[in-house]
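Report on the following structure.
Here the complex is missing a single protein chain, while all its other protein chains stay put.
The chains carry the letters A, B and C, assigned in the order they are written, with residues numbered from 1 in each.
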Amino acid sequence: MMATTLLWPIIFPAVMAIILFLIPARIKLVREVLAVLSSVVMLYLGFSLFLLKNLSLKTNWLGMGINFDFRLYQFSAFILLALSGFLFLIVLYSTIKMKDHPRIREYYAYVFLAAAFSNGAVLANNFVLLVFFWEAILITTYALITLGLKPTSHRTAVKSLIIGGLCDFSMIMGIGLIWASTGTLTMDQVHLEPYGLAAAAFILMMIGAIGKAGAMPFHTWIPDAALDAPVTFMAFMPASFEKLLGIYLLARISLDFFELKVGSPMAMVLLIIGAATIVLAVFMALIQKDLKKLLSFHAISQVGYMILGIGTAIPIGIAGGIFHMINHAMYKTGLFLSAGSVEHRTGTTELKKLGGLAREMPWTAFGFSVCALAISGVWPLNGFVSKEMVFHGALETGYPIFAIAAWVGAIFTFASFLKAGHSVFFGPRSTEVPKTRESQWSIVLPILILAILCITFGVYNKLPLENFIQPVVAGHAEPGQHIDLAAGALNLFTPIAGVSMLCLLIALGLHFYGWKQGGKKAYLASEPIHRLPVLHQLYDLSEARFFDIYEQGVKFLAWLSRMLFKFIDRPIDFIYEKVVVSIGRFFTVLFQKAHNGQYGNYLAWTIGGLIVVVWVILKLLQ
Amino acid sequence: MVFSFIFIPLLIAACLPLIGKVSKKIIPDVLTNTTLAFLLLNSILLVKPVFSRGSLLQNINWFGELVNLQIALDGFSLLMLFTISLVSLCITLFSIDYLKHYGHQANFYALLLVMVAGMNGLVLVPDLFSVYLFLEVAAVASYALVAFGLGPEELEASFKYLMLSVVASAFILLSITVIFGLTGSLSFQAVARGLQDLNASLVLGVCLAFFIMGFGLKAALVPFHAWLPDAHPSAPAPISAMLSGLLIKVSGIYALFRIVYSVVGMTPALSKVLMAMGAISIVVAALLALGQNDVKRMLAYSSISQVGYIILGLAIGTPLGIAGGLFHLFNHAVAKGLLFLNSGSIQHITGTRNLNELGGLGKKVPVTAGTNLIGALSIAGVPPLAGFWSKLIIIIALIQADHFGYALVAILASILTLWYYLLIQRKAFFGPLNDRWLKIKEAPFWMTAANVILALLCLLVGIFFSPVFKTWIAPAADALARGVQQVLMWGI
Amino acid sequence: MIIQIILLSGLVLFSILAILLKDLLKSALSLAVASLFLGIIFFRLGAPYAGVFEISVVAGLITVLFALTVALTRKDSEVQEARLTRLVFPLFFVIFLIIDGLVMKSLLQQVPALPTGPETGSFGEVLWKARTFDLVAQLGVILAGVLAVLALFRKKEEDKDE
Partner (left out) sequence: MSNLWFLYLFFSALLIFTGIYCLLTMRNLIKLFIAVEVISKGVSLVIIATGAVKNSILLAQSLAITYIVVEVSLVATALALIINIYKKNKSLDVRSLSKLKG
């Protein structure tokens, strides 16, 4: 196959984006069919490229090492396939969910553009190219959030743009450092030991990667977007695409560009970030009263497992992190889509207003339950497998604290999903929403597909582990060591699995305790934890966005800018306003007055000018 | 046939008053436009022979007897010929509909053609005294055209223009005569040769000062500019476009720099003086433009400012500077022609040129508004329009030649330029629609068509600036940059 | 030589008169007299045709045009000139005269003489053969002048017809 085939996953969706944008808003059917068809084509492309595995395309572009350089190998092929799969599901879902959106033309255009850029970022083998696509994704994210059409959508979009921009800026600086120390911008030629300058480069690039994945403290726009952006966007970007891209890049950084050693400072950084993200985000998730917001905090919390997994720098941990990435993308997309399905029928996602929907929306309830169990790590679903691998890795680092953090995360993850599922689908039927029925097939189908995938990847974990994950980690195992990830993955009777199961039981207990305390209202099940002495204050501070570095940053900047405004800008403005403009205005008026219309005056200037010119020329000639 | 550039417009102009007795409108319209289209075609056809040989020197035989009808054509003159034909064709297209305000098409076109003939002659003759003569031909026609409306303002403007211009041309002729006295000849070649081994720099310096004053007044350099903001706005819109777009460039800049570069030879002293005057013009006129309420008066001041840029570029003396100046000359001719015609459209549509009375026209007359925006942005130097490139080249040339101060002035003044052009946009085309203009319609076909053609030129020259630059500007700049050698090489 | 200087002085004197005289007709007439002097100077410098032209066209035609204009604009067209203008003129004139004299004196010997010999041929030949282009340009200027006058004196009523 031609090397230029590599350009197809980038060019085709970009062209489709333009075409979809040009189709008039009224011809709905054509657009929907076209969108679904082209996502099918993308899926096909993903498959065929996945089967090809190795392909590269290189042409000189700007010079100075900035080349038009694409490379397909097992890891990027796998991510490419995953991306196109999620694109297909989300487009299919959007045909119903986004049907009557007033700016539907833009929506599809941005979705396909985002797909094009994501594919470009995955395939890029040159840092400059990567940055280009990475930034472009940011812009489509911005545009998609504004499509939420809420009053605060624009503000959230700007927030995402600024946070993303900062992370990307950090990544660019990291790339600059890499370039300075290795002299190359080609990605597969970079391989550094993360010490000294390279460590700084590692941290900077890592910020770019985990920022895209939405780890703490770069997550704060995601919960906002959960309310302000279309729910399909949440399933599309923060749940699947950005996780895939961010963790892909993090894995490449930790495995390819830098040689991450077990227990090295850089690995510790990752472990700490991962553990902190798991615990803090899950606590925030626990007390949420809105399904979408709850899910979005879990989207952050789960990133922690992936980072933790990669940070262990042990093959099984890394494999767990990457496997968790793909698993998470599946069940989190499924959960968001279920939430969208509920919102589609009832018009709300507030837990308080919902309840007992399982009877009316059985398929959605089924999908949600499977995905929720998967995310909680219930045997034998995929979440169990990947989480076990991460626990394994974390314990092997010799710092059990990280494993404990992961377990704590598991407890509250399950608790919060018990609460969410209980209050939305089970329990007594709520009176606040009118009677409803199951959503259309194109909404339910993606959810079911994802639920089935969750089961499949769990029960037949050999399939994904051997096909996708093992080849990626294979190169990083110590020589002679044979990795068989699938063996014993579902073994329940190991100490680690035992602890995990214990965690689940604790969560169950907590939930019932809270449920009883809250007057058998499921949405109040987390209240006992909410009201714990220290946590309570922390929660309040967090609700006031005290921990949101963006909001705090904005406040600080506002303060700083007020200070600058008062003490630097005003004086400068004074100079500008009062001095420059006044002088300009003064001269304008003066010159205008001088043009008084009198012929003699004008002639006098002419003659005067002549005399001056004569004098100057004679002076210069002497 | 190069002579057609002078003879054909003169001939048609002589016939037009008689034709005007028969047909008041259609035949003069068609005849004038055909003539100018023919000249445009002719100038394009001349590209190959001129650029393949570098220059063209032609003599004409009259009934077998040798008479001295000599013309010389090199890259610089050809660029001017092309610009003249192009812009004046658009202007006459515009006039087809616009002249309904004035009547007397035949007389108007005859004067316009005489002016074109005068400018063409000025560009083609290789002789100092003939330069003066053709300058007067164009000037006399322009005095009458400025006053064509016969209103008090037109007459006032025309009178001041005439009286200042006459003084300027007296000094030009005086200087020519003194050079004639110094070298004993008048043709460029002989004078250039004579001046090379002449040691009279003081007298020559005074002559050059006279030239700077004379041609500077024609080109409206500050402080010789005072007639322009009166004359250009008062004239009918096509004539404003003609004067601002072409006449000040041909009879001011072309004549001055032809003499300075090709006859006398550029010296550092001259370069300093001219650059200083250019910079002063840029700043003073830009400030003045800011204070205007009349669209056309603002445009007129902007012309002075832009002429300053052209002269600043040309006076640097490096090939790049010359190229930048010439490119800006061409771009300004097109864009300022467009803007003045556009102001004519506005006046035709609304009956006023006062910015404070206009407002929100963009919704009602999108084509006029759009073309105005393109022209304004082109002159203000916004990429990717034509004016951006020429200003950029001038600024680069300034930096290259270590004139950082002037480069700074050029950059800052271009901000001022953008400012006052945005002022026009804001006051005339954007903002709330004044109730008075609820019923206005787009200008008639030919007026709009002329606007659109010129706007497209601004855009296309900007986008395809490198081929345009290579075919038209670079040879012209070469011709000037070779200096006196270019004239000495003529006909060889 | 002396006669030449007297003639030149006369030229300057009558030009000054043309400017200083209050009555426009008189100043037009003294301008004609100045032209006459100039014509005679042309004769004496060996330029008879130019002299004839100067006397007939400038002293004749242009004076007539001036007189005509003065006659057409006679009615209450008195323009009060500033008194000072006439009084101060001699002062400025003398100052300029001195500067002029000094400048010209300093320029003496500055300009090398031209090596060219006397011209050959007749005036007609020179005008026709050497300066043919000037004739074309003259036609252009005349045409422009005629058209300008036509444009400026066109009838107003016609405007309304069209």
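What we mean here is this: contacts are C-beta pairs under 8 Å (C-beta built on N, C-alpha and C of every residue); 3 or more make two chains touch, one makes a residue touch a chain.
For clarity, every value in this text was computed on a predicted model and none was experimentally measured.
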If I'm reading the header right, one chain is hidden. Which shown chains does it touch across the whole complex? A, B, C
If the hidden chain were put back, which of B:L11, B:A37 or B:L150 would touch it? B:L150
Among the options B:F38, B:F159, B:F430 or B:W446, which residue touches the chain absent from this view? B:F159
Which candidate, B:L11, B:V178 or B:V367, sits in contact with the chain we can't see? B:V178
Contacts of subunit B with the missing chain: which residues? 129, 133, 136, 140, 143-144, 147, 150-153, 155-160, 162-163, 166-167, 170, 173-174, 177-178, 180-181, 184, 186, 229-230, 233-234, 291-292, 297
Touching residues of subunit A against the unshown chain: what are they? 592-593, 595-600, 603-604, 607
Which residues does subunit C use to touch the chain missing from this display? 5, 8-9, 11-12, 15-16, 18-19, 24, 27-28, 31, 34-35, 38, 41-42, 45-47, 49-50, 53-54, 57-58, 61-62, 65-66, 68-70, 72-73, 76-77, 79-82, 85, 89, 92-93, 96-97, 100-101, 104-105, 107-109, 111-114, 116-119, 121-123, 126-127, 130-131, 134, 137-138, 141-142, 144-146, 148-149, 152-153
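What we mean here is this: only the chains that are shown with their structure count from here on.
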Could you draw the chains as nodes, link the ones that touch, and say if you get a line, ring, star, complete or other? line
Ranking chain pairs by how many C-beta pairs touch, which one is first? B-C
Please identify the chain lying most centrally, where each chain is represented by the average of its Cα atoms. B
At what distance in angstrom does the C-alpha mean of subunit B lie from that of subunit A? 59
Can you check how far apart subunit B and subunit C are, centre to centre, with Cα atoms defining each centre and the answer in Å? 30
Taking each chain's centre as the mean of its CA atoms, subunit A sits from subunit C at a distance in Å of 87
Expected list for subunit C, residues touching two or more other chains, is none
Residues touching two or more other chains, restricted to subunit B: which are they? 202
Residue positions on subunit A within touch of subunit B in the complex are 584, 587-589, 591-592, 595, 597, 599, 601-603, 605-606, 608-610, 613-614, 616-618, 620-621
Could you list, by residue number, the parts of subunit C that touch subunit B in their complex? 107, 110-112, 114, 116, 128-134, 136-141, 143-145, 147-148, 150-152, 154, 156, 158-159, 161-162
Subunit B - residues contacting subunit A, complex: 156, 159-160, 163-164, 167-168, 171, 201-202, 205-206, 208-210, 212-213, 216-217, 223-224, 226-227, 229-230, 268-270, 272-273, 277, 284, 287-288, 290-291
